[in-house]
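Only one protein chain is missing from this complex, and each of the others stays in its spot.
Entry: subunit A
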Amino acid sequence: MTATAEPEVGKARLRKEDARLVTGRTRWTDNLTVPGLLHLAFLRSPVAHARITSIDVEAARRKPGVVAVFTGADIADAQGSLPCAWPVTADQKAPQAPSLAVDQVNFAGEAVAVVVARGKAQAHDALEAIDVDYDELPVVLDLTAAVADDSPLVHPDLGTNSSAHWVFDSAEAGTGGDVEQAIAEAEVLVERTYRQQRLIPAFMEPRSVLVDPTGEQTTVWSATQIPHILRLMLALTTGTPEHKLRVIAPDVGGGFGGKLQVTPEEVVALVVATRLGKPVKWTESRSESLLSAHHGRDQVQKLTLAARRDGTVTGLKVELLADMGAYLRLVSPGVPILGAFMFNAIYKFPAYRFACTNVFTTKTPTDAYRGAGRPEATYAIERLMDELAAELGRDPIELREQNWIKHDEFPFTTVCGLEYDTGNYEAATARAKEMFGYDELRAEQRERRERGDSVQLGIGTSTFTEMCGLAPSRVLGSLSYGAGGWEHAAIRMLPSGKVEVVTGSSAHGQGHETAWSQIVADQLGVPFEDVEVLHGDTQSSPRGLDTYGSRSLTVGAMAVLKAGEKVIRKARRIAAHMMECAEDDLEFAAGKFTVKGTERATALTDVALAVFAAHDLPDGVEPSLDSEATFDPENFSFPHGTHLCAVDVDTETGFVKIRKYVCVDDVGVVVNPIIVEGQVHGGLAQGLAQALYEEAVHDESGTLTTGTLADYLIPSAVDLPHFDTDRTETPATSNQLGVKGVGEAGTIASTPAVVNAVVDAVRHFGVNDIQMPCTPMRVWTAINGGPTDAGGLGSEAGGGLGSIDTSGGAA
């Protein structure tokens, strides 16, 4: 065998999974079938808050092809309560969360009945024959109003709409000073309230689940990010013994946190399949996905930043209201808490306080969405830094530099008690400014402003960091999370010299197969092509905590590396036996054990073959090189970067066009630059979309009015600018690979860069904020002295798909 001369890590390899993913010549959950498969369709509540007074399913049961119809009452004993794995406080209030509503619906889109039919079309046809009577209750939509004393309650039995109140205070924690004192002594205060609008993850592949109860083990295929967590949670929720369940996530088309969930549909599919003894499948439509899959963000952020006149920040106080929606889903309560440690960002705040109230409303539940808590925090602090700069008449980058952690101050313990291992904000910022032409653009901005150009140039900055690599298990424990943060891997040395890598990470577009292959090829000295990565099946990959929170490379690949070390250790003993030398005499490099100072060598793959034959092994050595490892990180990783955005704002229409976007990210050591670039581009697109385009809107009755992709605006390539990307590389010291994670960086950093640019373009009109998304009407209204949140609902019919009502005419 030949060892690879050039290291694989760092090589811009095309992704080995792309041919099948891009062409669709693979197995997604929806294109799987098994003999005798039945199809599910869910009836969903059209109203946001109501008692169910009756459900009549008899007519539906008699429709062609219908095998069964179940209501919540029918499966109440089996469906349990959907799990929430993150009780953030000991006194957290959590409602029962049935998969099918039993006697009350709490958001429009909540499932109330399921039809099982031989054909998918028959299942959908039968939905129309179900008759439900609703006794409507008052809706709870506005976050601030929901926590007022006179608010109607989403769950009257809880006695409040507040689920939990979670506080971090640096004075109480002993990690910093008292923020109230800092505010009292402040020379400058910047006080703002920002709104994180509600977003919809909008993954490309709709959710789908197939449950086959045939055989001893029930097999669940699901378009999920979390096959391992799903298996455990399905067992705990339905009482199905864990060892009787096998969960498979076949190829999965994106998630963005939206498939980090144990869904009502998965539970119902399992319950129904078990009850009928027949396989069932459900695949959602796009509009069903937008309505009922969990949403993201949705916070009101009340912020107070204290500073001295010279620009030094002295304190930060954060008071959040976070919308949970109608129920607590898998990690809903923890999402805003993940932001608690990020508001201070890269700055040396001496005093900090974070308080968050998790609030119930009669809307679709919220949960993780790309960045989960950290984009919200980054948005707040990066907007505030621009506001402080404006207040003090300072350049926003220079002001940031005055306050950020210098490269020679690492490792640095923040006011939250996190230890940032490495970083170099100066280097990333210098490179970004150079690529951007910062000084030239500022000069042009001055010139156009003086000229009164109808198109005004704005420049926005975001110097972000994030905490990735979720997570050290002990830290998760201290945050009351219901599980650990480790990851598992195994390596199997096949007799022909090929290698199987089993990973507990569960890729759904990230490119793990390529990245893991590169890492293992280097470590074991085998060709990239000889490595096969297995994942997403609890039978082949029995242990894992799955993929979210930019954790796969920093935690999952580290487990692979640790398993590889064990393989080499086992092989060394056998190689020494084969070459009749001492283990200490061997050195391992490029896939070969070489007797030091000689040419005598044995390839690892030859050892693998010898082990397979097992004719002549050292006494007491088992005939296997296969090894597994479970890795628990000691710390988070902290990618950072500097993003600069220039926008042209048409002051006559309010339209924002991104003219230039530069980002210099530091994600540590890069395994594959193409994968990193792809993650950055996709992340930027999603972050820009929050700034300018996307918003889930509900009308006054609690109906989602952005229920199709004609109304929930996702930008396409033509709406996005060219991205000028580069990297600095400051290796993480918290893991052996030196990697930091890149899955969320673009999303976290870009949103405030864009909004800062928009506000910068029109600040001379007296504007200091525009709510997201910065729609043309909002921008134009703000320029003309109006409110920052113009828009809202129309009451009349307009054009477009959303205006067509059920009679085929206009609404």
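Quick note on the criterion: a contact is a pair of C-beta atoms (placed from the backbone, for glycine too) under 8 Å apart; a residue touches a chain by one contact, two chains touch by 3 or more; residues count from 1.
Convention: contacts and distances are computed from a predicted model.
Among the names given as "ABC transporter ATP-binding protein", "HTTM-like domain-containing protein", "histidine kinase" or "Carbon-monoxide dehydrogenase medium subunit", UniProt records the absent chain under the name "Carbon-monoxide dehydrogenase medium subunit". For the options A:412, A:528, A:612 or A:693, the residue in contact with the chain missing from this view is A:693. Across the entire complex, the residue among A:61, A:124 or A:681 in touch with the chain not shown is A:124. Among A:214, A:312 or A:708, the one in contact with the hidden chain is A:708. Against the chain not displayed here, subunit A makes contact via residues 120-121, 124-125, 128, 285, 287-288, 652-653, 655, 693, 697, 705-706, 708, 710-711, 713-716, 718-719, 775-777, 780-781, 790-801, 803-810.
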